[in-house]
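And then subunit A:
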Amino acid sequence: MKRSQLFSRTILAVLLCLVMCMPAIAAEKPIKLGFVYIMSGPFSTYGQFAKQGAQLAIDEINASGGILGRKVEGYFEDSTGKPDVAARALKKLVYQVGVDCLIGLDSSGVAKTVVPLIPQMKTPLIITHAATPDVTGNICNDYVFRISLNLAQNVKAAAKVASESKANLWTTIGPDYAFGHQSWEYFQKYLKELKPGVKFMPKDKVAFSPIKTTDFSSYITKIMQSKPEGVFISLWGGNLIDFVRQADQMGFFKGDFDVLMSLGAATEVLYALKDKMPVGIWVGTRYWFLSNNSPVNVKFRTAYHKRFGQYPSYNAHGAYGAVYTYKAAVEKAKSVDKKAVIKALEGLSIELPVGKITIRAVDHQAVTDACWGKTAADPAYPIRILKPMRIFPGKEITRPVEQTGCKRK
Partner candidate 1 sequence: MATRNILIVENLHHQFGKFKVLSGISLEVPEGRLTALIGPNGAGKTTFYNVISGKYVPTGGKVIFDGIDITGMPAYKIAPLGLMRSFQITNIFLKLSVLENVLVPLALHYGKTFSCLTSLGKEKSLAEKAMVILDQVGLKDRAFRPAFELPYGDKRLVEIAIALARRPKLVLLDEPTAGMNPEETERMILLIRNLSRESGTTFFLTEHDMKVVFSVAQYIFVLHQGELLAEGKPSEIRENKAVKEAYLGGALDA
Partner candidate 2 sequence: MGRNTSVKSQFISGVSIFGILALCPIFFPIYWTMILTEILIMGLFAMSFNLLFGYSGLLSFGQAGFFGLGAYATTISILHGVKSIWLAMLIGMAASAIGATLIGFLCVRRDEIFFAMLTLGFGMMIYTVAHNWRELTGGSDGLSLFMVPPIHFFGLEVSLEPPRAMYYFSLIIVAAAVYILWRVIRSPFGLMLMASRENKDRLYFVGANVKNIRLFAFVIAGVMAGLSGALFSLFNHMAAPSFVHWSFSARPVLMTILGGSEIFFGPACGAAIFFVLEQLVTSITENWMIVLGAILIPVVIFTPKGILGTVVSWFTDNKA
């Protein structure tokens, strides 16, 4: 008796599942977008911001009639910041969910290892955060695009700021992995071009801290003792927060030397530090919510602030912008066919909150503006803002295609 009951219930459950798995047979199928970000663990802040940004864009688009009249659905997968898990997540989205476009990737290492897998999946991927120059450089391919600022662009802007300062002897502190080392290499290269007389600290005087570092005091000591005139900092996230607080206590920001932080204007850092972020320091970011007052940007930051209670971070902007970029490409191609969308993405120009971006046809890197500024207090905002602010036009900071190493075409 009981057994048969169990049996029938199981069948019922299976049927229910089947029904739920076949959504809306009658209606036109929605467009599926797959997002892969770090959703869990230490760096899940980034995934959460991205998810909020993406959700906001999707809701806005659906409220105004969707893309080509079709609704948009977002599917979010967790990369956990590990390349094999990210690869699995991408496969799931492509083969299981059947998404029309992939969006995401936070970690450069993950991006670098999974990008070569994308052509197999025959699905476009729009990178919104990972900054390694290589994915639109020597490992570029037909399917991978990036709408966010890459490391080379951001550092080029940093070099421009640095070239205007009086400092002639530069050093760095950065995370001890590819991002930190590459940032320093590009910084030296670009600054040397702009200001040939400039000098850099030798290898044993610069500081690279492992990502798990929480106590930066000995690195701070090392840098201060080497008596530089300028310090370029590529730390980010929790590392940067720890560093800034400890460095501030040790007199790092007293003005003995100039300080540049390539990701110091990230909102998650500013929100954590609030008024503990020293003022008058040059900081950069991939997107700054006050960088312009275009209608698109005002709409984005107010809507985001209203819904999530914070001003949007660069990762929120990346996901938000990627959805709109995809929308623009589909509308340009008048189809969701993946090949057509890729064609449409190549050379696409679109107005995003960050400003107007253009995706280059060859290397698929977006030419987008970089924003730098000096930290300043403003009673209207709970966090430090940038004043004065410098916008570096995308054209000036994006290296020519020939220099990227991208061998498409």
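As a selection rule, all candidates are chains of the complex that A comes from, given by their letters.
Just so we're on the same page, contacts are C-beta pairs under 8 Å (C-beta built on N, C-alpha and C of every residue); 3 or more make two chains touch, one makes a residue touch a chain; residues count from 1.
In this text the structure is predicted, and so the values were computed from the model without any measurement.
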Touching partner of subunit A in this complex, picked from 1 or 2: 2
Interface residues, subunit A side, partner candidate 2 - complex: 39-41, 44, 47, 76-78, 82-84, 87-88, 91-92, 95-96, 108-109, 112-117, 120, 132, 134, 139, 176-179, 181
